[in-house]
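Only one protein chain is missing; all other protein chains are in place.
Then we have chain A:
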Amino acid sequence: MSDRTVDRVAQATPKRVARKIRGLSDRAIAWIFISPTIFLLLAINIFPLIWTIQLSFTNYKANRIGREVKDVGFKNYERILTDSDTWLNMQATAHFLFWTIFFQVLIGFTLAWLINKKFKGNDLWTTIIVLPMMLSPAVVGNFWKFLYQPQIGLFNYIVSWFTGKEPSSFEMLGSVTLAPWAIVIVDTWMWTPFVMLICLAGLRSIPDYIYEAAEIDRASKLRQFLTITIPMVLPFLMLAVLFRGIENFKMFDLVVQLTGGGPGSVTELTSINLKREAFEKWRTGYASAYAIILFVTVFGLASIYVKALNKVKQR
């Protein structure tokens, strides 16, 4: 008797089942195996997407079940794209996205580069640095709200210590000019460790012999950094940017806790606006159109970016 795995599986198959599947082609068996996954994919991803597209052309409201649903054509799309508030939300999102990624990459890479140097307490520092990203965004939002409090907040006191300004003379969360930066600071504080970890993985993947060869060729430290470190870490960095970009495009919890989208609407990111339209105003058709516009934007940008990432990897 053969003891190959395939034979053991065949022998273990009940005879009734074996009779039924006998004669099925490999392709048919493959379909049987992947059909549950395909069914789930269709039910959970594809069907809602198609339904959302369909709803985006209607005036449907999920809280008004008995109301007549009318086809409104492209009216929802037109309203969204011609609404100046939509563009202000997009602008706020772009500001948040650009500056959080900029600072996180800059600080994250610097920290990774420092941590990568062998020194005493290296592991302890790594653990301390990654702590913020282990916290819940709701918790982070709440305690930074206290830190930013003009009368008792530590942040204002530290700034005042350096600048000599009265702590209560500026409001990080209440000022139209400072609030967009306040949310950037908190997100950077929380997620820089994530970028640092990815960069650290990249730095540690560079073999020592490359640097040794460069040393033999008498390449300076700066030259080594520019021609070895940066190019070899770049794919990792780009991956970190992709992850943070997607995450921050849909940023919701942290900003809601900190500012609720205010003051006015200066920190009302697209995801906050979308939530208000969908689940507070219950304009389901309108919100569906909004979601489709955001989906196309993210999908388009991410596709371009992934192509660029692949090119960098192939170099």
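Everything below uses one rule, namely that a residue touches a chain if its C-beta (ideal position, glycine included) is under 8 Å from a C-beta of that chain, and two chains touch if they have at least 3 such contacts; residues count from 1.
We take it that contacts and distances are computed from a predicted model.
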Which of "Putative ABC transporter-binding protein", "Insulinase family protein", "NADH-quinone oxidoreductase subunit I" or "Cysteine desulfurase" matches, in UniProt, the chain that is not displayed: "Putative ABC transporter-binding protein"
Among A:Asn63, A:Ser205 or A:Asn310, residue touching the chain not depicted: A:Asn63
Among A:Thr127, A:Ser168 or A:Thr227, the residue in touch with the chain that has been omitted: A:Ser168
Options A:Thr13, A:Gln149, A:Gln224 or A:Thr297, residue touching the unrepresented chain: A:Gln149
Hidden partner chain, residues of chain A it touches: 59, 62-66, 85, 148-151, 153, 168-169, 171, 173-174, 176, 256, 259-266, 276, 279-283
